[in-house]
Every structure is written in structure tokens, then in C-alpha cells.
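Every protein chain but one is kept in place in this view of the complex.
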Amino acid sequence: MPNNISFYIFAVGVLATATAAMRLRNPVHCALAAAAAFAGLAVIYFQLDAEFISFAQLLIYVGAISILVIFAVLLTRGSDIQPGVELASPHWLTGLAIAVLVAFVIAVPVCSSSFGEKIAPKMTVAPVKLIGEELMTRYLFPLETMGLLLTVALIGAAVIALREPEESEIRNPKSEIRKQPTTEELVAEVQP
Amino acid sequence: MLGSGIIKGMVETARNFFGSYVSRERLTTVQYPEQQLAPHENARTIPLLVYDGDMEHLRCTACGICEMECPAQCIYIVKDTVKKSDYLGRMQFQPRVFDIDISVCMACGICAEVCPFDSIMMDQVFALSTQNRFSGLLLHKEDLAKANGYFHAIHPSDAGDIDARRDEDKRKAEAKAKAAVAAKAAAAIKSSEASAKQVEVAA
Amino acid sequence: MTPLSQYLFLSTLLFAIGFAGVVTRRNAVIVLVGIEFMLNAANLNFIAFWRYGVSGAAPTGIMAVMFSIAIAAAEAAVGLALIIAVYRHRKTTQLEKLDTLKG
Partner (left out) sequence: MNNLDQIFVYAKYWLLSQLPGGVQSLVSIVLDIIAIIAVFGTCFALTTILERKGLGRIQNRYGPNRVGPCGLLQPMADAIKMLTKEDIVPFAADKVVHYLAPLVLTVPIWLAFSVIPFGREMSAIDLDAGVLFFFAVGGASELAVFMAGWSSRNKYSLVGAMRAIAQMISYEVPLVLATIPVIMLSGSLNLNKIVEAQSGYAFGVAQWNVFTPWGFAGFFLFLIAATAESNRSPFDLPEGESEIIAGFLTEYSGFKYALFFLGEYLGLFAVTALSVTLFLGGWHAPLQVLEFLPSWFCFFVKFAAIIAVFIWVRGTVPRLRFDQLLNFSWRFLVPLTLVNLLVAVVWHFTSLGAGLDQSLRWLISAAMIVPAYVYFGRALSPNRPTRIYQYAE
């Protein structure tokens, strides 16, 4: 029973913070609310006996992705909100309707199917050791692929975000025309 | 190699750490309220007013130069209405009110610099905190007035110079006065003699 | 113990919230956060089905979520780098202003 209550508390918390993350005006607030939602999800994973995933979620989502999002917001000056600018896109009503429809479409089969009432088996805690062994045997190929993907993503992100040479430095015709004065010219300029 | 400097530094600090327990000479600080270092002679904090003898004989003549010159404008002077004779016997005003707001005073010492009467000098007290930050930090004439002996104690060489000069002035003034008296007397004698002569001539 | 359907409803709502954010917000960064929510909703489903499933001994759901989290991290890094690069070029992250391919 306490498990049940805590689930509802955290579920409501996750939904509230997620809604806040999607609704708040200031993008930094959105990012912080999203971090809170991710942390709440980690707790729910923990309740589902997936402690390894729960901690990985905390480590990666709260510790890394939220920080990345915040950096992106700050680097794109997202936190300077102009008063006139509209928050939502012009077709937000249509979008919202589609979202509600999507929720409805997923919820209907959940309600109608029988597995919804299923109760969890007694004890299926996955020890970390088992996860490690599985990763090194059955899931070795995905693991290696993942390592490759992360390396590629790391290098790719660094290359994309690398500062290109300023456009004015390349294409500004004035800067091309203006040439360095020679020593003679400088001397001539100085002498009366 | 990287780290050798850090190890050297660590050894040095460790030596300081243990050394401070072994030898007292290492400890350079003073336990303040119980032990106090004598301030340096030229140290200065807030101004003071010097008087000779008793409070009635302030050197200050309320001339207002310090009030004018004070960059922080923390001095307020009101002249007295009666004149008193100073150490040279001249008749001078004395301040009726002499206030310094030491919350504003910045201890620059310009007032002491410009004072032609050697009256305003710089004090060395530094424990100036009070319970009241307005009236407690506004020092009146009574708080500022200090005996010449006190001034001698804190600035011995300055005070000695000033006293020597003042004694010299006094001596000169007395000599001058004496000379003037003598001249007057001589003139009186002369004039009396002359008048006597005239009397004789007339007779 | 909470029945499975509760977890599924939570995941559905989370997915819908993320989806609504993606289709309604203008700021590209927030849209990316919305996509993260949708991914998380899927992760929650994986974990819940694994926990309530029969194959408790094999950590299949956990494995799927682990790879999903790794992909999400890569996606966030690349996506945000793209947003920053686009911002440098266009000086905006408002999505409806980024409507030309030529730049």
C-alpha cells in the first residue's frame, strides 16, 4: 500500500513538472522543470525494481542532458524573453488537439486489454552483475555499436558546434580591398 | 618533475604547522584585547584638540580653516562670543561648539596639517565602536579635547618640536613685550624729561 | 502493488505532454525537451512491461532502456549542437522562422 501511495505522488509530480516544462514561459524554467520530471521518473524506475536504470537516468538525464539543455538555452539567449513574442506556434490549437487524440488512442487499448490488471511477479530484481554479464555476452554487439554511436555523436556535436570563421572575415569586400599600408607610405604619412 | 614543487610546499607548511606548536617565536600574531602592540608614532586615526593646562585653555581659536579644508566636511565649528587671552597673551576667540562626525572622517590628517595654532592633531585610538551609530559617532569638543601631556605620549617628537617652538614664541613675545615696556618706560622717561625741560624752559 | 495499467497511463500522459510540447512550442530547445519526454515515456513502458512480464530473469527491458538512454544522450548532444549552429547562422531558435533550406 505505501508503494501505491508513493507511486501516485511521484506520478502526479512527474506529470505536473512535465506540463510545467512544456508550458512555462522562460526556457530556463522549462529546463529545470524537465530535470525535476526526469528525477521523478528515476524514482518511479526505482519503484519498479530497476535500480540500475534509475541511477543511470539520474546520472544521464539530470546530470548531463539537463545541463546540456540549459547551456543551449543560455547560448541561444533563450532566457531573454521579449514581451511581445508569442510563446506557442500559430497552430497550437491543432497541435494540442492532435496530442489529446494521441493520448486517447493509446489509452483506449490500455483500458480495453486485460493485461492492465496484471500484478507484478514476486521478485524479479535484476542484479547489476546479471546486467553486466548480459551486456558482455548477449548484447555485446549493441554495446559496441552504442560505443561507436556515442563516439560519433561526441565528435559530430563538437564539429557542428565549433565556431566557424566569422562571415565578415571571409566575405566582407571592404576587408579584402583594404590592404596594409607599406612602410614607405607610413613614413610618407608621418613626414611633413 | 610535476609535483615536486607541491611536495616541497607541503613539507614547508607541515614544518610551519608543527613548528608553531614547538616554538613560540614563530607565532607572529598578538592576542589583541590582552596584549596590544604600541602603535607607531606616525599612526593616525581621528583628530583631537590639544589644550594646555585645563579645558579652558584650548589652543583652538575657532578660525575655521580646518572646517574649510576638511575634504569630508565633517567638522562643525561655532565661535564663542567672548575672547580669552592665549598663551602669548593675545585675545582670541575659542570655539563654543567643535564637532567632528567620525563616521565621515577619513583620517586624512589635512586638518592637522593646515592648523596654524598647533591645536588640531591626529589621535591614535582605534576602538571607536559605539552602540549608537549616529550620536555615538558625533564627537563633541569635550570628547575631542586632550591634554598636551597626552599628545606628548602619542607623538613625542612632534609634540617636543611644537612645544619648543611655542616656548620660543612665548619667550620672544615676552622679550618683545618687555622691550616694548622698556621702550615705553624709556619713552615715558624721555617724555617726562622733555616735559620737565619744557617746564624748565617755560619757567 | 500498483497495477500495470497505472504505469501505462502515466506513460501515455507523459508521451502526450511531450508530443503537445513538440507540436505547440516555438523554441527549438524546448521542442527537443519534448522529444526527451516522449523517449522517457517509451522507457517507462519498457521497464513496466519488463517488471510485470514473465521473463523476469532476463533483463530485457532494462537492456532496451539502457540503449535508449544512450541514444537519447547522443541525440540531445547532436540536436543541441545543431540548434546552436543554426542560432549562430540565423540568430534565432524560433522554429517557424527557420523555414528556408538555403541560408
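Chains here go by letter, A, B and C, matching the order in which they are written, and residues are numbered from 1 within each.
By definition in this document, a residue touches a chain if its C-beta (ideal position, glycine included) is under 8 Å from a C-beta of that chain, and two chains touch if they have at least 3 such contacts.
Keep in mind that what you see is a predicted model, and the values were worked out from it rather than measured.
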>> By the document's own contact criterion, which visible chains does the hidden chain reach in the full complex?
In response: A, B
>> For the chain not shown, which residue from B:6, B:38 or B:201 touches it across the whole complex?
In response: B:6
> Any idea which of B:28, B:81 or B:129 touches the chain not displayed?
Replying inline: B:28
>> Touching the absent chain: which residues on chain B qualify?
In response: 1-3, 6, 9-10, 12-14, 16-17, 19-21, 26-29, 31
> Taking the full complex into account, what residues of chain A touch the chain not shown?
Replying inline: 28-29, 32, 35, 39, 42, 51-52, 54-56, 58-59, 62-64, 66-67, 70, 74, 79, 125, 127-129
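The rule is short, and it goes like this: only the chains that are shown with their structure count from here on.
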> Between chain A and chain C, what is the gap in Å from one C-alpha centre to the other?
Replying inline: 8
> Quick one: chain B and chain C, Cα centre-to-centre, how many Å?
Replying inline: 79
> Taking each chain's centre as the mean position of its Cα atoms, how many Å separate chain A from chain B?
Replying inline: 72
> So in the complex, which bits of chain C are touching chain A?
Replying inline: 1-10, 12-21, 23-27, 29-30, 32-34, 36-37, 40, 43-44, 47-48, 50-52, 54, 56-59, 61-63, 65-67, 69-78, 80-85, 87-88, 93-96
> For chain A, which residues count as touching chain C in their complex?
Replying inline: 3-4, 7, 11, 14-15, 18-19, 21-22, 27, 30-31, 34, 37-38, 41, 44-45, 48-50, 52-53, 56-57, 60-61, 64-65, 68-69, 71-73, 75-76, 78, 85-90, 92, 94-96, 98-100, 102-103, 106-107, 110-111, 115-121, 123-124, 126, 130-131, 134-135, 139, 142, 146, 149-150, 152-154, 156-158, 160-161, 163-164
